[in-house]
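Below: the structure, in structure tokens.
A protein chain is absent from this complex, but the other protein chains hold their places.
And now, chain A:
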Amino acid sequence: MSIKVINSGLMTTIQDKGRMGYQASGMQVSGDMDSYSASIANALVGNEDDAPLLECTYLGPELEASEDVLVAVTGGEPKVLVDNKPVHAYESLILHKGQHLKVASMDEGTRAYIAIDGGIDVPLVLGSHSTNLKLGIGGAEGSKLYNGEVLNTGRPTDLAKAIISGKSHIRHTDHGYMAHHHLWQESNHGDSHEIRIVLGPQDDYFTPEAVKSLDGAVYTISNESDRMGYRLEGDIIQRATQRDMITDGIVFGSIQVPPNGQPIIMMADHQTTGGYPKIATVTSADLPLLAQCSPGSKITFKVISVEEAQDIYVQFRLAMKEQIALMDKDTEDAGWPDSRPGVRNYNLKIDGQLFQVSVEEVK
């Protein structure tokens, strides 16, 4: 089974959960920028959580299926078309032989994820399928996708077989309610998104006033922002000492402050080490949200404690597991209230009690 890349889009790469285990050798982790949306896309087609999939930026690709295949698109609010007709994101779609899937643009957010059942079949390089553009390894020969390229897909999942043969309902999820719909709305403070941060490791390199005013500070994501880092524009962060820092380790979310005082947030393709002091670190639960913020948009920092951040992140991970478990349950359930075509059935958990809900579009 294979997928032909009719148009590669602006910047489409193959990613998974990243190349862990080689950072002591100076090798970047790479991997999904919005790990949450990637996981949901994979779950929608019955893939393993870390199956290789496509990450696209702004303008997604146009793909053609060589056989019937199950696909799903998530991340932000992508405009998805099958043979030029709009279809839903955040649900599994049968792409019949010869049909074209197109991720035309993003109504909101920056990055869309396209999962294909069985995952994209590319070689494992040092334990990961993620594309590392700098070293030219992983993904499809270490490069972003190009027009005309053919991508093989892995062994079809049981879910895909069941859905394609009509034995099972398509799978959908409550519109990416965490990273996107829910978090996006909840974090929206007028014209900016709230990004929670934890102070350190080098907050003592900055004046107490600078550290204090970081809480609530608004920054604009500049155009010089990519998978390596987001350069921010806003108030200059004042150093308390001109003492040089000795190079140390960096994580996804580290907020570096170079001598010009304008912070840079290190993203998925960041270097493993760096010599600029890091005033704070973005909380893990807010990284998917940050990955969806686009150049020109504003973010507001909110300082929380490391303990709070861990509570939030653990809840986030458990909620994601539950969201995926509910999808599994949707698929297993035989006696749906309404199985007419066009009707969607959800398992919905409200105050700990499970409800079955059928929704039909008003024509």
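Everything that follows uses one rule, which is that contacts are C-beta pairs under 8 Å (C-beta built on N, C-alpha and C of every residue); 3 or more make two chains touch, one makes a residue touch a chain; residues count from 1.
Following the convention adopted for this analysis, contacts and distances are computed from a predicted model.
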**Report entry** Chain excluded from display, named as in UniProt, from "ATP-binding protein", "Roadblock/LAMTOR2 domain-containing protein", "Sensor histidine kinase inhibitor, KipI family" or "ABC transporter permease"
**Finding:** "Sensor histidine kinase inhibitor, KipI family"
Query raised in the report: From the list A:K4, A:H88 or A:K134, which touches the chain that is not on show?
Result: A:K134
Query - Sole residue of A:T57, A:S284 or A:Q323 that reaches the chain not shown, by the stated touch rule - result: A:S284
**Report entry** Contact footprint on chain A, counting only the chain that is left out
**Finding:** 20-28, 125-126, 134-135, 137, 198-202, 246-251, 253-254, 271-274, 278, 281-284, 306-307, 309-310, 313-314, 317
